[in-house]
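Shown below is the structure under consideration.
Here the complex is missing a single protein chain, while all its other protein chains stay put.
Order of writing sets the labels: A, B and C. Residues in every chain begin at 1.
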């Protein structure tokens, strides 16, 4: 296990800044016009801007159209299974504090099959950044109802229109204890960049809920948030106190498409800190003799 | 599928009222003094009081000390697997609206492994009553940290005392859309009965979060809510509006042991209603000819 | 490539003759509606009492991109989607480039001359007849504007109708059904495109193929056929069986089953819900099944894996449940849109402990309908979960089969509460019959249904004798069921040198391989297993009548060359002459390929080695 305390920059020698060319990978297989292109472009921009060592970034995903993400960016990356990337990333985050794990997943992956992991990562405040690319539909499996699909949405599993109340992701995240919660939309690249950057800078579990239109199966779904389509991109009120959970909760209750911006940002010890401090003076694998005497001492108690 | 619409009383002829003797089953295997005894006694009392047809009650559980419940009450009953009784009960509730499914589970079953199912049952408003017997510990597996264990709790998986913020079940339930949410404690049988009765009467997803002390592994955990042990059993304020979600949410933020009573009670269409109305004039299995012509007609379209 | 659709080399074939059995491959982009025109051709074949089987590829991009749809139709029994095409339709240059190989020597290349420029010399060398049709420009001419993508496929349908002398009246009716509920102009345009294509002169080619519709003497009733995909057939079979509740989560290629049932079950007073995940799916289905309602869940490999723990419960608690697995390429996310039969081990062993369950597999689309009914009946008769295996090939292909007899649909016990004197949920002296809750029990002892080991009333018991007895009871159900199963019929001689054993979607190819081999004087035989656990009786004696037994399956081999079923049969019968022919390229067997593999395994020279697999698109 690498310890944050001993963390040294992986690459000390000066190197040229990270460029978009460095980050280019496979040509995206998304449908032309899909909102996910814009999220990808901003992620590239974010990495370029932050200029983190390329090898220290890990792009992770579950399964879905959005979760194809890792193939389209040239970093260490993982395309895991549906709904479980948060605990995977938790294991990585806890054991490799020198890395920057960043998760991109869809609304189905995040809130349907993976919903429980979200709550537990949130309350444990795992150091992890997550972007949920919410298109309010199951894209990859071709148009089933997702937990964020609005009432009335006609999908292949709700041909009559969905009747069940969708979840309110922002509410879920706030109430389960996430320490950074923001909303943005792929239609507003500048705002998206701002939110992603704030999330990346946050030390704790940070989630960006991001509208990303599925032009194939849910076209026009976010027009209400796009000024040039007659909608309104309403920022979080200026006087909103991002440390006030109740205020943030109240803000989530506004009608669709709601507010955009940072809803909550609070400081709480991360699981990473809590787990790193369980033993005083742990021995290190770099010192096999110390490991051996530690183990020998433990075993002696059982003779 | 039996339809609520066609629902007739299962037993029309008059019968003697349900007695405690009718409901007696195996001798409970709980440790002497366990809070679960008191929950069981009140459940017997509830059934006696409501005098429902015995055969219409289905007592369901997951796995845990508390989930041994079904063996100790003489009704149709199911002892399912850990964490999944809510979807099981959903299937039963949707397909058998003539029954009364009542679920008893522990805090680990409900909020750890089973946490996601809670959220989805809540937003879908499945007609189902659930009692969570919360002892803030894993009882059956002998003292590990549960998602409701307080910070500082020393368990076998947190020998140094738990450091992670516990979940706030009431908050979770309210924010995920449960339509009836109440808090009670096994130490206050009268209040428990009142809450369970209100939950049973509610048409929708109704949850009673109930403190039930594990004398073996977490003794004294709820003394702060027991007046004769110097604690205070603080009722929900008289002026609390149970239909006001934000007020209910605010109420959940009070310090341990918090308030007891009904936090939220709102009316929303149940999943049961929504699912029952998807087709006009469905054919019934009681009429095989109608079934056959319906099927024949569908298949003809594929010739 | 120089082989025909049967994998045999074509060196002497002259100008194409009249056939009553043809393979048409349409290659384009999925946006061009090639799937819908292919499906219409298939439906038409079904309506003409022809047999039909289709095959399609799914584009690599999320929506759209190059794709093919292949239709094999004929007046006889069509057993496979066809190895090579008699007619290749190429919409684009890339369609031509990628698929010319799949056209047999002496076949017809119908291409959109607006977009494609073929190498005529190369065609000549392979005696392929080029048939240029300016589909794009003619369609625009007919429909005006940028009808480009809208009517081209229907125009093509008209051309094909001419080439195959299809019944235009039936096609017009079909178009009416497909487009009739849309805006009126849509149907009008479609009919215009159709007639345009039909009127376009294709010269000689018009005499190549003719399908003869059977003539019916007076009084004789025409055979009505259903034309549908395997996934549709499972859904309708489930409805016919009496399934009235389902719960599942979407996953390719299972999803259409649940979509169909979601739409259909409410008309029967039932419902099919989409749950938050697969674990909830099987749990909800078990809850409804406990309620007495015949219930099901389903998924593909990843989801079946997630259901493992609950499957073990279903066995222990003895709850009847249908569990469908539409297999795809594995492991993990694997090859979601390719075919593989690699979930058999999981189907047999998903879940912990000794947990005997029934496993069945459908051989084709028709089987999906009928065998699902049998599966549901078995689940209820033995109070046991039944895992029903299909695969991506069956799921997505269209076949025609005779309209089923609906006069004797199963009558399952159902959810109606009853009154009984007394009730044991787990009697040791007979097979459990589930009692729906709501039933009144006169002696006042209500049952526990449980995943803990239990006594006859469902109360927990760790008594050693009880666990032995209950374990044996659960196992005995398999033995009882096995005794009722028919020994599979042998296709071909009843004894001999070689018995091929198949399961699942390989049936047609194996039979056709046996037929082709017979034509060459090789006496192969084949059986097809639909019941994989328990196995039917009589197999050991059957296997002993052959010198060699080769189990043909699309999954990986062990050190002995055996795939998953072959290992099961070896463990069961310990016959060293049981071997395997396996395949892990994500594609269905072609007949030529299978014959070559048999030859390789046996040294018999049935046919020269089939063509190699050079790309996903070159082969069905």
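Assume a residue touches a chain if its C-beta (ideal position, glycine included) is under 8 Å from a C-beta of that chain, and two chains touch if they have at least 3 such contacts.
All values derive from a computational prediction rather than experimental measurement.
Asks: Of the chains that are displayed, which are in contact with the missing one across the whole complex?
Replies: A, B, C
Asks: Of A:99, A:133, A:195 or A:226, which one is in contact with the hidden chain?
Replies: Going through A:99, A:133, A:195 or A:226 one by one, A:99 is the residue touching the chain not shown.
Asks: Among B:141, B:277 or B:294, which one is in touch with the chain left out?
Replies: Considering the complete complex, B:141 is the one touching the chain left out.
Asks: Using the definition of touch stated at the top, determine which of B:30, B:69, B:233 or B:263 touches the missing chain.
Replies: The single option touching the absent chain is B:30.
Asks: Going by the contact rule already stated, which one of A:51, A:243 or A:294 would touch the omitted chain in the full complex?
Replies: A:294
Asks: Extract the touching residues of chain C with respect to the undisplayed chain.
Replies: That gives, for chain C, the contact residues 60, 300-302, 304-306, 308-309, 311-313, 315-317, 329-338, 340, 342-343, 345-346, 348-356, 450-453, 460, 462-465, 467-468, 471-472, 474-475, 479, 555-560, 562, 567-568, 570-572, 574-576, 578, 584-587, 613, 615-616, 619.
Asks: Write the list of chain B residues that the hidden chain touches.
Replies: Per the touch rule, chain B residues meeting the hidden chain are 29-31, 34, 63, 65, 68, 79, 81-83, 112-113, 115, 138-142, 144-145, 147, 156-159, 216.
Asks: Tell me which stretches of chain A touch the chain missing from the display.
Replies: So the residues of chain A touching the missing chain come out as 1-3, 10-11, 22, 25-26, 53-56, 58, 63, 70-71, 74-81, 84-96, 98-99, 116-117, 120, 275-276, 278-279, 282-285, 288, 291-292, 294-296, 298-299, 301-303.
Here is the rule we use: only the chains that are shown with their structure count from here on.
Asks: Can you compute the centre-to-centre distance for chain A and chain B, using the mean CA position of each chain? Integer Å is fine.
Replies: 33
Asks: Can you compute the centre-to-centre distance for chain A and chain C, using the mean CA position of each chain? Integer Å is fine.
Replies: 39
Asks: From the mean C-alpha coordinate of chain B to that of chain C, what's the distance rounded to whole Å?
Replies: Chain B and chain C have C-alpha centres separated by 43 Å.
Asks: Give me the residue numbers in chain A that touch at least two other chains, ranges are fine.
Replies: 112-113, 115, 147
Asks: Which chain C residues sit where two or more other chains touch them?
Replies: Residues 276-277.
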